[in-house]
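For this view, one protein chain was removed and the others were kept in their places.
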Amino acid sequence: MRGFPIAGEGRQKRARVPSPLAGQGAARVSGFLLAAFIVIASPAFAKPQRVVSLNLCADELALRLADAGVVKSVTWLSQDPRNANMAAQAAALPANDGHVEEALAYGPDLVLVGPFADPASIALLKQVGAPVVEVGAPQTLDGVRREIRALAATLGEPQRGEALIADMDARLAGVAVDPSRPRLKAVVLRPNGFTVGPGSLVDEILTRAGLDNLAARLDIAADEQVPLEVVALLGADLLILDRDEERAPSLADAILDHPAVAALARRMTVVSLPSRLWTCGGPEAAEAVERLAAAAAAARARQATQ
Amino acid sequence: MSARAAGAEVGYAPLVAALAVLALAAAFASLMVGYARLDVPAALADAFAGRSTAAAVVLEQIRLPRAALGTMVGFSLGLAGAALQGLLRNPLADPGVIGVSGGAALGAVVVFYSGLAGAFALAMPLGGVAGAVLAALLLYALVGRGAGTMTLILAGVTVNSFAGALTALALNLSPNPYAAYEIMFWLMGSLADRSLPQLWLALPLTVAGWALLLASGPALDALTLGEDTATSLGFDLGRLRAQLVAGAALAVGAAVAVTGAIGFVGLVAPHLLRPLVGNRPGRLLLVSGLGGAIVLLAADVAVRLIPVHPELKLGVATALIGAPLLYGLIDRMRKEA
Partner (left out) sequence: MRIEARGLVVRFGERAALAGLDCDLVSGELTGLVGPNGAGKTTLLRVLAGLQRADAGEARYDGLSAAELGRAALARRVAYLAQSGLSHWPLRVDHVVALGRLPHRRPFSPPSAADRAAVEDALAATEVEELRARPIGTLSGGERARALLARALAVEANMLLADEPVAALDPLHQLRAMALLRAAARKGAGVVAVLHDLTLATRFCDRLIVLAEGRVVADGPPSALTDKVLAEAYGVTALRGEHDGEPFVVPWRAAGPNLRN
């Protein structure tokens, strides 16, 4: 992949391999073969060295998969430990606001954008020769695996991708769901009164944790706002709050602190789940499943004693 | 001034009683309407018996605060509108139009998003009151005394623009990613999912405001004949102005801190009810408060019945009625001038 030419950087370096083979003739042949291999390999298989990410979820996945120093800039959102999973690594990098001009300033050989990126911006990037790859927002765990593989391939780190997937699958397998017992009914409450409808990633996370997402009964397609009254009267066993302890104040979060929610907590189990575990479809979804399964077990225990 | 509805005046006590009954009915309607089917009598029974069923929780923690706040805020806006119109001798004065509500929203936003509200619960309504006072002072500086309609409207536009811009700035500066989108709430207002603690916090300041405003009745009557005559009838105008600004700031500021800025209630209620009290500003105060409560509760029922997701902001509903009314009023005043 051609780099974007900026002063001083020039083209990609060719690897110089000092030949350990003795002898001028052998050295020259092996050197030639190596050089030939590199020449053939370079245009198609060289790993990107200057990656700029303009989207939170792309940030996290790229930081997990790429070598240190490859990612040059991430969005400011991923540097906040309250919102992001890779905050420590992200904090060491310069932040961007997700704008095209900022990306270009780094001379990237790969720009990562999210699923709702402005088409005009993407066109602009392509026009100046910066390759753009979209990191999707998967709605299923299979989709998560596909995204990880795709980005790993793009970054030239296929093994790391597989390792990440294997780790996630192992954790998922570790969550035991007893199929003989009826599933606990759960409802999710997110800032601004949003819940999660059927067919979304969070819905699958709930199912994997052995829970039944009541919002699916309400014929809600995709994530939609549900009035607090309705949430309260659903008769759920488990109320899952998308809430962080330390976020700066906002009205959107205020609804999660509503006294009605506190009152409901006396009748059902309420668990807070930080949104960073389910905002992006990444390997952290496994942790979400683990936590929910634990909460479900606690809810059953509580119901047994009531 | 025209002879519009010269014969429309009705007895004061029957009028107040009728409006009070209507306001109660509207509050009750607000309790009955919601997004989930709620068996209100059963929920009431549960609540009284102390059983905290889901129905009782919904009634007590969600619907009751909504109805009570609708009544309280509507009364405050209607009363403040009538009082400001009496003071400024202009039927277009309304806490929203002249910028007092906008200032209150700014005060509340600064307090809430800076985290001050977390430290000290009463900070929110006090922030609203402080913002309202500043807006009123700014307005007075621009308008002076007894300014004409044009100057008043322009001054209101100025204060509103300034307050709105600063509110948007404060929201953008907040570290929370949702904050920038919450401006719709602050500038257009909503009663959705308000809570009992918010009601208790706002109530004392609001009631203090009501007392100051209602006490100004005789002075506002005297002001009908101009400042000199009112002074000669024994009223201290400087004190009256301070009393009305403080009263309006308390009542409107505390309300806006809880519900955001809801406009036009203080314009619609006095306008509709003025002929029924013979155009007397003193009598209009209580009547307009009750009228404001009815208007706001009716609007709040309407936004819950209209099948729009997310819920329509209350200020949108009141503006849909109020803005055409304002237009008509200005048009009529222009023709009579």
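Think of it as A and B in the order they're written, each chain with its own count starting at 1.
Following the convention adopted for this analysis, a residue touches a chain if its C-beta (ideal position, glycine included) is under 8 Å from a C-beta of that chain, and two chains touch if they have at least 3 such contacts.
Since we're looking at a predicted model, the values are computed, not measured.
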item: Visible chains that the absent chain touches, using the contact criterion stated earlier; value: B
item: Contact residue for the chain not shown (choose from B:Pro175, B:Pro204, B:Gly226 or B:Pro324); value: B:Gly226
item: Residue among B:Pro197, B:Gly278 or B:Pro310 that touches the chain left out of view; value: B:Gly278
item: Subunit B, residues in touch with the chain not shown (by the definition above); value: 1-4, 6, 9, 89, 215, 217-218, 221-226, 228-229, 231-236, 278-281
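By definition in this document, only the chains that are shown with their structure count from here on.
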item: For the subunit A and subunit B complex, residues of the former touching the latter; value: 77, 83, 191-193, 224-225, 227-230, 232-233, 235, 247-253, 255, 258-260, 263-264, 266-267
item: Residue ranges of subunit B in contact with subunit A within the complex; value: 34-38, 52, 54-55, 57-58, 60-63, 112-113, 115, 117-118, 174-179, 181-182, 185, 192-193, 195-197, 309-311
